[in-house]
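For this depiction, one protein chain was excluded, whereas all remaining protein chains were kept in their positions.
Naming follows writing order (A, B, C and D), and every chain is counted from residue 1.
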Amino acid sequence: MIDFSSAAISFDLISPEIALLVAAFVILLIGHLRSLARVVAPVALIGLMTALGLASAQWDRPASGFSGMVTCDNFSVAFKMIFIVASMLTVGIAHRFFKVKGIARPEFYALLLISTMGMMVMASSADLVVLFLGLEIMSVPLYVMAAFARRSLESNEAGIKYFILGAFASAFLLMGIAFLFGASGTTDLRRIGANMHFAVSRFPLYTYVGAALTLIGFAFKIAAVPFHNWVPDVYQGAPTPVTAYFSVAPKAAGFAALLRLATIGLVDVPAIPVVFWVLAVLTMSVGNILALRQDNVKRMLAYSSIAHAGYVLVALAAGGDDAVAAAVLYLVAYTLFNLGAFAVVTLLETRSGRRSDMSELAGLSRSRPYLAAVLALFMFSLAGFPPTVGFLGKFYIFSAAVKGGFIGLAVIGVMNSFLSVYYYLRVVKASYLDRTDQPFARVSYSPGMVLVLLITAAGTLGLGILPQRLLELSQAAVQAFL
Amino acid sequence: MERDILTLVIFFPMIGAGLLLLVPNARHDSLKSLSLIMAFITMLLSFWLYAMFDPLAQGMQFEVNLPWVQSLGIQYHLGVDGISLLLILLTTVLTVLCILSSWNSITTGVKGYFMSMLILESGMIGVFCALDLFLFYVFWELMLVPMYFIIGVWGGPRRVYAAIKFVLFTMCGSLLMLVAIIYLLFAYHSYSGVYSFDMLKIMDMPIPYRAQLWLFGAFALAFAIKVPIFPLHTWLPDAHVEAPTAGSVILAGVLLKMGAYGFIRICLPMFPQATLAYLPYISILALIAIIYGALVAMVQKDVKSLVAFSSVSHMGFVMLGMFALNVEGMEGSVLQMINHGISTGALFLVVGMIYERRHTRLISEFGGVAKVMPTYAAFFMIVTLSSIGLPFTNGFVGEFLVLLGTFKANRVYAVIGASGVILAACYMLWMYQRVFFGRVTADENKNLRDIDWRERIILIPLVALVFWIGIYPKPFLERIEPSVRQVLSHVNRQAADASEKSDHLSQAPDSDGCENSLRSCDVKGALR
Amino acid sequence: MTLDTAVFFVSAIVAVFGATMMIVQRNPVASVLYLIVSLVAQAVLYIQLGTVFMAAVLVIVYAGAILVLFLFVIMLLNLRGQEDLSDNSQPLSRLTKYFVSGLLFVELWFAVKSGLIGDVGGRGVTGEFPDTFGSVEQIAVVLFTKYLYPFELTSVLILAAIVGAVVIARRERDDLPISASEVADRSIADEVKG
Amino acid sequence: MVPITLYLTVGAVLFGIGVVGVLICRNMIVMFMSIELMLNAANLVLIAFARALRVPDGQAFVFLVLTVAAAEAAVGLAMVITLYRNRETVNIDRFNFMKW
Partner (left out) sequence: MTEHSQYLFLVPLLPLAGFVINGLLLGRLPRPVISLVGCASVGLSFFISVLLFFDLRALPPAARIIEQVLFSWIPAGSLHVDIGYLLDPLSAVMILVVSGVGFLIHVYSVGYMRHDASYGRYFAYLNLFTFAMLTLVLADSFVLMFVGWEGVGLCSYLLIGFWFERKSASDAGKKAFIVNRIGDFGFLIGMFIIFWEVGSLHFGTVMHAAPSVFAAGGALITTACILLFVGAVGKSAQIPLFVWLPDAMEGPTPVSALIHAATMVTAGVYMIARASALFMLAPDALMVVAIVGAVTAFFAATIGLAQNDIKRVLAYSTISQLGYMFLACGVAAFSAGIFHLMTHAYFKALLFLGAGAVIHALSGQQDMRRMGGLRKYLPVTYWTFLIATLAIAGIPGFSGFFSKDDILWKAFSSNAGGTLLWMLGFATAGLTAFYMFRLFYLTFHGRERMDDHARSHLHEAPGSMSIPLVALAVLSVIGGWVGLPHVLGFTNHFEHWLAPVFAQGGHAVESHAPAAAAANAGMEMLMMVAAIGFVLFSVWLASLIYNRKPELATSARERLYGLHRVLLNKYYVDEIYAAIIVRPVVYLSLFLWRIVDVIFIDGLINGLARLYGDVSEALRGLQSGQVRGYATVFVAGVVALVAYVMLR
């Protein structure tokens, strides 16, 4: 009676998601067997690696399935890889930290995997329903992860703040989707985009309100000003590895959605470029200005992550293939160096009684020269110094802006990146320039952490010096846009 | 080998920095020796470069042009002409001396310090070799980081403030330069259909007048901060005073040159019309810098900040000569860059020597030092004289050519500029008098030991250069001249093209008829 | 005024009234009950719109399950409104809150009244059911064909929520209550900092 | 003969009340309920649109949204329980350790 064949089920398209889900199940199943507790993290990594492999197999094989609910193109593959890599690095960062802090639970990895899966769902869909669900699958575990240190008041607070505001924003997103649906009769972005002209002429206000609210829903996730104020509190309160993950993966997912929305969904909505322009300027400026006087490294990095979202918004404002490629590249780069920076912060915070205040960094360069050097590398990359990949990313973004004729925006961007130099250098200053008489507490490296640091540092520097391949990939990611 | 020599010179110090990583932290002597050896070999390589350089050839030599990031049109394009050749030599020589001078004064963080020095050297040489704007920018920023550390970690009491100020000032300008570079990329693309950052190609691209004004402004801001031109100079005294001796030497000796080099390599040939339009303003700012720097230097209480302000004044000469836009002025300007590197570098070195002994640089703390340290006083005197441009020292040749060239371009400028020569004598000699002459009043000064052999070895090469350039500058000048002519021909040809096409020039704000005719005469003269 | 209209207005007013009462109640239990009132009224609207099945789902799932969960938690925590949790913000800030909410409503209202009137609005929506709109079959077909993937995704979402809820709310043996002094310390430290 | 616009208006009003609820309530649980109310308002709008456009998609979406609401409620309430355990309050204003 009911014909299922029209669902066009093709597991190939969602194989990475399935891999993650399977891994999550396995973890949930074995997690509480004491003898197998040690393999939880490896299982997560195996799952992620499998997913990575499956995702890379999807490269250059654009396809669509599940009645158009799943869109698998290079763009989505690129983002999937970002999410997977971010998760893998997060596992490396988190492992020791959670143990030391006494909050190690196997569910953490399951939630991480599910959240990652949600992001992948977001990235590989051009349907608002799936985007919404993906967003929720991503967010619900994130709320939990933020509050994961149940005994920590800060973590509690971070969780509840994130949850309330996240759900609040979801409601707006849903309202936006409803209006878009009302205007165009569909939730498929491609069809919305195709019918946009018609929709605008028939129901202009539905379209506009829908577009604006949908955009806001995702702008919340990427922490665009003025939808950003949850970021510092949540980032500061959440366990640091979680913060690391927050600062990178959900942001990238939000951008994946926004990029799709902007490039294929909300085309021809007249106000959208200006909105992006204003959001970009506000986000960069407010993020940077607020970061200037922060004395807590995590909180500073939180504001800095707002500012970085602003740079990517510059690409969105500029529009065009190059801009999207630039955004992809920037997010890859940002994933590397921001996770790296948080890895160092985590490492330092693993020592007891530390709260990641700037002052705790004093003497780092003397007692831990390599760690200090790596931290400095990440800071310089965040600030956009060549030859790090941070510079390359900014360069590409701003050149996309200039190419699009947004020279003013590029100038505002570079002036902001000038401001950011100040506070990133404060970290470098704290670790190199400030002298202290107190001995520096021991830092204990875990193998995972070392690996994370090596990968992120090598990536930050290596991709900055030899970026050709990365550039090609990011350009290819835009080529076969479905 | 000959093909790769530039790459070798650039990256050899960086390899050295890598090697330093392998040496244990505690083995200070090995660290020092290794970095000295690496810097020394780099210096020898640069000498070899000098030896192979063909002074008669036009254009770039030892060019390397490899693709780097193809999708953005970025190339690994290196090459030197006479101007950059000399600046490279200056860099390598000063670095060796700096490493020597840091031998005893750096006691903490030795490894980091010498690594910073070597990376800094790489960055500086890279700036002088790069012929690709992107590459140029990368090196330009690259040298910021080690300098930040050198000032910030091993500097004086206000080192943090100075280091941040230094970085922020430089970044402020260079980021706008980045936008301009990006703009040029696309402008060149729409002109030729190819993405390229190649300076040599972009030089041949006609750019609309209005765009030139903006682009020149963006580049000039970055360079002007570095030079520094008058109102943008306030980072310099702080950075100089707080930096350790070697930092000051490199800062004054090479980093300031990068600004002037940027003008001559990028601003002038790429934006000739804008050059003419900005010319009066930059010249006037340069003049203000000359007088202002000298006057402010006069009343400084700290020897280093005195020398720092004197740098402002001297770099004013460099800019003045460059914007004379004739062979004499520009040649003088380039030579003056070298001279300033030698003289001011030497000044900082000698100041550092006494600082090591007394741990103060306040002029009032000294007096009668000539009695206690006669050899030191003699070296200091020579360096002082070179700084005030006494004939047969290097300073004279440069200043003379600068003023001579300026005089041709604009007599009033030259007259005002020449008065800076008087003021230079005032502040330098007054300082010298207060430090060296008179009776030894402070007890701490009674038992100062005279400079030892290491310190002499540091100073002797510089003093030798002071006299070499002062007495026989021909080898330098003959290498500078073709390059300078090349730059001028770019400026003049394009400006001439433009004046045929449009009447911008005749409406240009400096359109004093007499001056214009003077300049156009010079155009022909230079081409002949 | 037809019956339809009367039913609509009554349900609409009840829905809005219930919602309003929900947010002004001091006692959370009352809030929950008012929300249930509002939901039921909304379910009536659903029926008017022809989606009987969705109306049923709304009542069963929302009122029957989710809000019961709320009640359960309120009971568990023994919250009876002993704490005064009504709005205590500064007048200006309160004004701002109402103002921005009002503006938002005005915007939505403008958008709402701009469209559809000339299209389908004139005909009204109640009364006739020319097609199978709102039938269980229709929803089922859509849900298991076109919306199969999202539908399956909800299972993942539910899984995540369950795992998350368990992780957060479960009390473990080594969990000790956080002492009041620790809380006080932070508050004091916070005030000092502020 | 009730125009669709009126349904939409009811949706907008409920959404607005939900927003006000989030803005003015200090009780976390009531805030959650306000958010649920907003989701419901959106649902009503979706249904109304679906009816107007005569497409079943809106209903399916509402169906999915209900599960989302349930999931959020579960996590949110779990969080409230933990918070209450740690702080013995559900006053959201007390949760302001982290600021500036």
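In the analysis below, a contact is a pair of C-beta atoms (placed from the backbone, for glycine too) under 8 Å apart; a residue touches a chain by one contact, two chains touch by 3 or more.
The shown structure was predicted, so the numbers you read here are calculated from the model rather than taken from an experiment.
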| query | So which shown chains sit in contact with the chain we cannot see? | reply | A, B, C, D
| task | Out of B:44, B:64, B:284 or B:378, point to the residue that touches the absent chain in the complete complex. | result | B:378
| task | Write down which of B:11, B:40, B:76 or B:430 is the residue touching the left-out chain. | result | B:430
| message | So one chain is hidden, and I want to know which residue out of B:64, B:211 or B:390 touches that hidden chain in the complete assembly. | response | B:390
| note | The missing chain sits against subunit C at residues 89, 93, 96-97, 100-101, 103-104, 107, 110-111
| field | Hidden partner chain, residues of subunit B it touches | value | 231, 233-234, 237, 292, 295-296, 298-300, 326-328, 331-332, 368, 370-371, 374-375, 378, 385, 390-392, 396-397, 400-401, 403-405, 407-408, 411, 414-415, 418-419, 421-422, 425-426, 429-430, 433, 436-439, 471-474, 477-478, 480-481, 525-526
| field | Those residues of subunit D which, in the complete complex, touch the missing chain | value | 19, 22-26, 92-93, 95-100
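Criterion: only the chains that are shown with their structure count from here on.
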| remark: Check: interface with higher C-beta contact count, A-D vs A-B, is A-D
| field | Whole-Å gap between the CA centroids of subunit A and subunit B | value | 43
| Residue numbers of subunit D (touch at least two other chains) | 8, 15, 18, 32, 43, 48, 50, 52, 57, 60-61, 64, 68, 71-72, 75, 79-80, 82, 86-87, 96-97, 99
| remark: Residues of subunit C that touch at least two other chains are 108, 115-116, 141, 146-147, 150, 154, 157, 160-161, 164-166, 168, 178, 183, 186
| Which residues of subunit C touch subunit D in their complex? | 2, 4-5, 8, 12, 15-16, 19-20, 22-23, 25, 28, 31-32, 35, 38-39, 42, 45-46, 48-51, 53-54, 57-58, 61-62, 65-67, 69-70, 73-74, 76-77, 79, 83, 85-89, 94, 97-98, 100-102, 104-105, 108-109, 112-113, 115-117, 119-127, 131, 133-134, 138-139, 141-143, 146-147, 150-151, 154, 157-158, 160-162, 164-166, 168-169, 171, 177-178, 183, 186, 190, 194
| remark: Within their complex, subunit D touches subunit C through residues 1-21, 23-27, 29-30, 32-34, 36-37, 40, 43-44, 47-48, 50-52, 54, 56-57, 59-64, 66-75, 77-82, 84-87, 89-91, 93, 96-97, 99
| field | Sites on subunit D touched by subunit A in the complex | value | 8, 15, 18, 22, 28, 31-32, 35, 38-39, 41-43, 45-46, 48-50, 52-53, 55, 57-58, 60-61, 64-65, 68, 71-72, 75-76, 79-80, 82-83, 86-87, 92, 95-99
